[in-house]
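For this depiction, one protein chain was excluded, whereas all remaining protein chains were kept in their positions.
Let's look at chain A:
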Amino acid sequence: MSRISGVLEALKSKGRKALIPFITAGDPHPKHTVGLMHALVEAGADVLELGVPFSDPMADGPVIQLACERALVHHTSLRQCIAMVAEFRQRDTKTPVVLMGYLNPIEAMGLENFAKTAHAAGVDGVLVVDLAVEEAPEFSPTLAKAGLDCIFLIAPTSPAARIEAAAKLASGYLYYVSLKGVTGAANLDVDSVAAKVAEIRGITGIPVVVGFGIRDAASASAVSAVSDGVIVGSALVSEIERNQAHPERLPELLKAKLAPMRMAMDRL
């Protein structure tokens, strides 16, 4: 069983929900990323999503676009992101790490090379935002062969046939995009999330975690009540943006943002 599935099953058996924070690697500077990853785990993260910066983050809102730009000032590359995971693994062998990004940097590195290198460094899963199932018939088996989970997005617009196709290629978890929009949007509707998650659960047994628009303890708690967990990205990345001049404060600030979500979710 993969590290991701192990963690999610253990949570489920205890009736708990997964808290999955996202930060962009290299933001505000590559030297801070590993420290921030450890801080997020201390604040209660079950899985970490590490964003791989891309010059053209088409699916992201302004907060994560700017994070990419900050990281790219320091030329944070996919290879460096993988090296950060290797460094993180020196102190943490339990917390799964998922790389989330766009296809072009992976193709530039070479798919097989990427999969092998990432797995050797301790990466557990990969989510490519601009790679839907139709274009993934080679991608997903290559990842699986290297021992990586392939995470797919499901959207409010995904009909049953697409959910089935994604479930066939996916492992680890499915990432349900809670709304029509970009990351960091504010129009979250918990009832419609609940209905769609129920539809997905009727199709597949893979855990369904929900992201986009989760910004505080209340939204984390409400959404995790109807799913297997939540992903929190822009809310944390905004904190980094606001305090980029004081990177030494960031570990504590991120913990202060994440810990109340953990508490609210555990009260369920």
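In the analysis below, a residue touches a chain if its C-beta (ideal position, glycine included) is under 8 Å from a C-beta of that chain, and two chains touch if they have at least 3 such contacts; residues count from 1.
The rule we apply is simple: contacts and distances are computed from a predicted model.
Hidden chain, UniProt protein name from the list "ABC transmembrane type-1 domain-containing protein", "Nucleoside ABC transporter membrane protein", "Phosphate-binding protein" or "Tryptophan synthase beta chain": "Tryptophan synthase beta chain". Among A:13, A:90 or A:157, only A:157 touches the chain that is left out of the view.
On the side of chain A, the interface with the absent chain consists of residues 54-62, 65-66, 69, 72, 75, 77-79, 102-109, 129-132, 134-135, 152-159, 162, 166, 177, 180-182, 185, using the contact rule stated above.
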